[in-house]
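Below is one structure. I have some questions about it.
In this view, the complex is presented without one of its protein chains, the others remaining in place.
Take a look at chain A:
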Amino acid sequence: MSDSKIKMVEAPEGVEGTGFFATKLDTVVGLARANSLWPLPFATSCCGIEFMATMGSHYDVARFGSERMSFSPRQADMLLVMGTIAKKMAPILRQVYEQMAEPRWVIAVGACASSGGIFDTYSVLQGIDKIIPVDVYVPGCPPRPEQILDGVMRLQDLVKSESVRRRSSPEYQELLASYNIS
């Protein structure tokens, strides 16, 4: 592949010899998951517009294996919450999260999803981490597409290094239990 412009993901650490390559299952599964994260965009305001730019050809989230937007939570791995979440919207967001199959990851894009942003008011949820666990927070009001891509890449790092057994670990069960999600 010397003169090809196509960039490939590097092979994980392992033992290589003639006709074989040995590595850990965790890293292989992590590599596969990290490079095919199917996003579920939950866009409620201006951060969603920035995400539309991120999806477009200029920034092209497809380079990270995430071009397949899933508008059904059942076929998505990565929930991107972009925008102000009103308290009335909170149970709906929670239901969307609950419908996603494991393994599932959440990115809070922008100030509103991360902390409520400028909307410190009675009607707005003060950060989605009040109702669902969040893996990556992207700062910005709204963040630029580069920042959203950076958030996706940070999430890829998490996914790559995650143990395949993490989702059945007591710590993870405890985390879900703290959000009353069974």
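As a convention for this text, contacts are C-beta pairs under 8 Å (C-beta built on N, C-alpha and C of every residue); 3 or more make two chains touch, one makes a residue touch a chain; residues count from 1.
Simple rule for what comes next: contacts and distances are computed from a predicted model.
With the options "NADH-quinone oxidoreductase subunit C", "Iron chelate uptake ABC transporter family permease subunit", "TonB-dependent receptor-like beta-barrel domain-containing protein" or "Ni/Fe hydrogenase subunit alpha" in hand, the undepicted chain maps to the protein name "NADH-quinone oxidoreductase subunit C" (source: UniProt).
From the options A:48, A:83 or A:127, the residue with contact to the chain not on display is A:127. Panel shows chain A; residues 86-88, 90, 115-116, 120-124, 126-127, 130 of it touch the chain omitted from the view.
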